[in-house]
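Could you have a look at this structure, given as structure tokens, before my questions?
As you look at this complex, bear in mind that one protein chain is not there, while each of the others sits in place.
Chains here go by letter, A and B, matching the order in which they are written, and residues are numbered from 1 within each.
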Amino acid sequence: MDDRILIDARGITKTFPGVRALDNVDFELRAGETHILLGENGAGKSTLMKVLSGAYAPDEGDVRIDGQPVETFDPRVAQRMGVSIIYQEFNLIPYMDVAQNIFLGRFPKKYGLIDHKKMHADAAALLHNLNMHVDTHTLIADLSTAQQQMVEVAKALSIKSKILIMDEPTSSLSERETEQLFATIHQLNAQGIGIVYISHRLQELQEVGHRVTVLRDGQFIGRKANREVTVDELVGMMVGHSVHDMFERDFQPQGAECLRVENLSNGKRLRGVSMCLHRGEIVGLAGLVGSGRTDLARAIFGVDAYDSGQVVLFGEAVRNLDASDMVARGISLLPEDRKNHGLAMILPVAENIVVSSLDRLFPRGYVSRDRESAVALQYVEQLRIATPSTSRLAQYLSGGNQQKVVLAKWLCTKAKIFIFDEPTRGIDVGAKAEIHAFMNQLVKEGAAVLMISSELPEVIGMSDRIYVMREGRIVAEIPHAEATQERIIEYAMGADEVRQNRIQAETTRGKGES
Amino acid sequence: MSLAHVTAKRLAPALERQWLLGAARFIVLICVCVVMTVLTRSDEYGLVFLNLNNLLNIVRNASILIIIGVGQTITLTAKDVDLSVGSVLSLTSVVAAIMLNRYGIPFPVAIFTALLIGALLGLINGLLITQVGLPPFIATYGTLWVLFGFAYLILQGAVIYGFPAGFRVIGNGTLLGIPMPIIVMAAVFGLGYFLLYHTTLGRRFFATGANIETARMSGIKVERVIVLAYVISGFLSALAGLVLIAFTNGAEARIGDRYLLPVMAIVVMGGTSLAGGQGNLLGTLVAALIMAVIHNGMNILAVPAIWQSLVVGLLIIASVLADQWLRRRA
Partner (left out) sequence: MRTNGAALLLRVPSAAWVILLMMTVFTAINSRYLTLDNLVNIVLQNAVLLILSLGATLVILSEGIDLSLGSVLTLSGVTCVLAMKSLMASGASNGLAMAAGVLVGLLTGTLMGLVTGALVSLGNMPSFIASLGMMGVGGALALVLADSTAIYIDNPVFSFIGERLDKSIDGPLLQYLSMPAFIAAAVFGVVWVILYHTPFGRYIIAIGGNESGARLSGINTVSAKWMIYVAAAVLASISGITLAARLEAADSIVGVGWEFDAIAASILGGTSFAKGKGGIGGTVLGVLVIGVTRNGLNVIGVPSLWQPALTGTIIILAIVFEIIHSRWKEGRR
């Protein structure tokens, strides 16, 4: 790591309607350094990354790349200035080979035609430098995720990038592939390339990263040298004591068990999940993005199939039933992506509300518009949905009200079990409080709620019990009384594992010495 | 800023835009009628266009197209296009024609068989789309050609002429002075309207077409819904064919070919979105009438038929462009 400063970002502020994603954030990257950007979901890492790569323009603040001030924020301008970003969903063309992907748009030419020989030779050289031994004629579609990632790196190197931004690069890699990635990162650093590395995983800090910057709620919390900081300090920085309008829960005694999941696996993200849910309780499901929470919700609800394990609903074992059967049995799912999975945006509010209860409301098949509007109006009033009429198209409502429409849809089905996936994401404070109030009311009346959330104060404030998921398994169950943000994060990120490993290492070392 | 721009901006929300477009369509219909009345007025014959006989003619001619159009509007609402309508019409008509003319089979049986075959062909389309996963326009385009082949095979290029009077009633009979095709069309339109806008199945069509993932996650059995939409379209194509051959008293293998492009034109002009979830039956009806008026007028004015299909092609393009333009302004 030398002293040349590749990125000098100061006072970066970026606001979106209703939320301040970045507030006066500083960031610095030196040549040859791997600088880790750490923070919970929603801390602002992704926004900062997009600013640095030119996808977003900041509202305030300056960015200098290798001494040059950034005038225009545009991805191609950023590329020309030497910044490359590797997103989690790669930007590769699946049915073209490695070399063509690397040189897409910049093919070497001979007599007006593509010079395949030179292209493949140059590509092979780049891959060789990265210690990757893949035939440059292989199609991207035939490569593993780790290999595709290396192609993205090679692409960045081919345009002589000095700065590489990597977004959760290890999220789909095996342990061995992760080791190889780290070796590559060390190599790139040795060549003077600076890397901004965004991650959740505390274990990784043991192996990469010269410095760490921690963000929380869009604020810059601190910047430390990796060697000089402990896991506990980092966790402490990520967690804050932010003041939220927390709704006071009326906790009930736990009712009868209504849902039980036993050893659910699906060969992808779920690796043997077991949990249970009782009437009258709100159970929080915490964990990092990618830990499998949404996969679990979808598997229980019947949208995705699972390979092994079983779901017991109201005492009856159900195996791989589809969504419409599950709905008929009284279970509901409010999806994470409310615009694409929760609502039909081009349909009116009223139709969105009754869509899952059609047979119940209109048993003879005849749909009276009046009845439909009246039923919808009932929920609009109950949930205080702000809309001039029930025939307004869903796409014109604000985020909070859209979420209320989704909730209304499921209330209308008279469901007894509600699975909420990120219920208050992107919603203003007022609507948030209202939704919390409804959840409270629901369980008071005997329903059960499973709430997936990345907002820890919400999880802690609202849940009777909290499950923490990590890498496809439930790693902890924390009762309300013992729930703290630190504890949840530790389990979510594997700090407990880090501590374990360190203890083990010391023990073995101790044994060796004595 | 042009007037159109200002108008479009102020009426931005789609609900209002739908009203505007619907009203615009009616206005276009009236205008076209006025234009035709003026153009065809002659000293010798008086108002050629604007007399009851001619107007009934127009609506009767449009009836076949509207019956098919109802089916197409339904499939577009639930999923996507059905390009096989012309061939389904041809094949089912040919089968019915042979049953009636060559084998003297009682017409209720012939009618029932034709309708059943239409529904089955729709089922095949639906299965190709939901089970095999073919994109709808490929699946229905494929069945279009296969069915044409079968129609040609059965009838061998010949024309069948002459059906029993009992059958012909549905084509050239009248009820209270109104030609039967119009009655059938009105019944189909009425039932279709009721089905699409006032039944749980209709709501499911809209939900599935608007967002298939949301519909699935809302508990709708989307595959079943889509198949049903195509079955209805096949059934209605067959029904249209029966009315047609009853009226013309003849059938041949290519009888349905000329309906595909006009049907696409009227659903697009009628405001039904190609993306799914926005079926506009009334718009389809008005658009069909507009086209029928234009055709009728051009016939009276002796414009060569060739120009007429050119007009249809251009109309489709113009309506889609207009719709895109308005969408982007909103």
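Just so it is clear, a residue touches a chain if its C-beta (ideal position, glycine included) is under 8 Å from a C-beta of that chain, and two chains touch if they have at least 3 such contacts.
Everything numeric here is computed off the predicted structure, so don't read it as measured data.
Participant: Considering the whole complex, which of A:A57, A:A141 or A:A317 touches the chain not shown?
Facilitator: Looking across A:A57, A:A141 or A:A317, the contact with the absent chain belongs to A:A141.
Participant: Hey, which of A:P75, A:G222, A:G330 or A:G399 is the one touching the hidden chain?
Facilitator: A:P75
Participant: For the full complex, which residue in A:R4, A:H116 or A:R499 touches the chain that was left out?
Facilitator: Among A:R4, A:H116 or A:R499, only A:H116 touches the chain that is not shown.
Participant: Of B:L20, B:V169 or B:L261, which residue touches the hidden chain?
Facilitator: B:L261
Participant: Out of B:V59, B:I160, B:L196 or B:V312, point to the residue that touches the absent chain in the complete complex.
Facilitator: B:V312
Participant: Since one chain isn't shown, list which residues of subunit B touch it in the complete complex.
Facilitator: Looking at subunit B, the ones touching the missing chain are residues 81, 128, 132-135, 137-138, 141-150, 152-153, 156-157, 261, 264, 268, 274, 304, 306-307, 309-310, 312-314, 316-317, 320-321, 324.
Participant: What residues on subunit A make contact with the chain left out of this view?
Facilitator: Subunit A touches the chain not shown through residues 75-76, 90-96, 100, 104-107, 109, 112-114, 116, 141-142.
Throughout what follows, only the chains that are shown with their structure count from here on.
Participant: For subunit B, which residues are in contact with subunit A within the complex?
Facilitator: It is residues 13-15, 197-204, 206-207, 210-211, 213-221, 277-278 of subunit B that touch subunit A.
Participant: In the complex formed with subunit B, which residues of subunit A make contact?
Facilitator: Touching subunit B: residues 301, 303, 322-324, 326-328, 333, 335, 340-347, 351, 354-356, 358-359, 362, 365-369, 391-393, 396, 409, 413 of subunit A.
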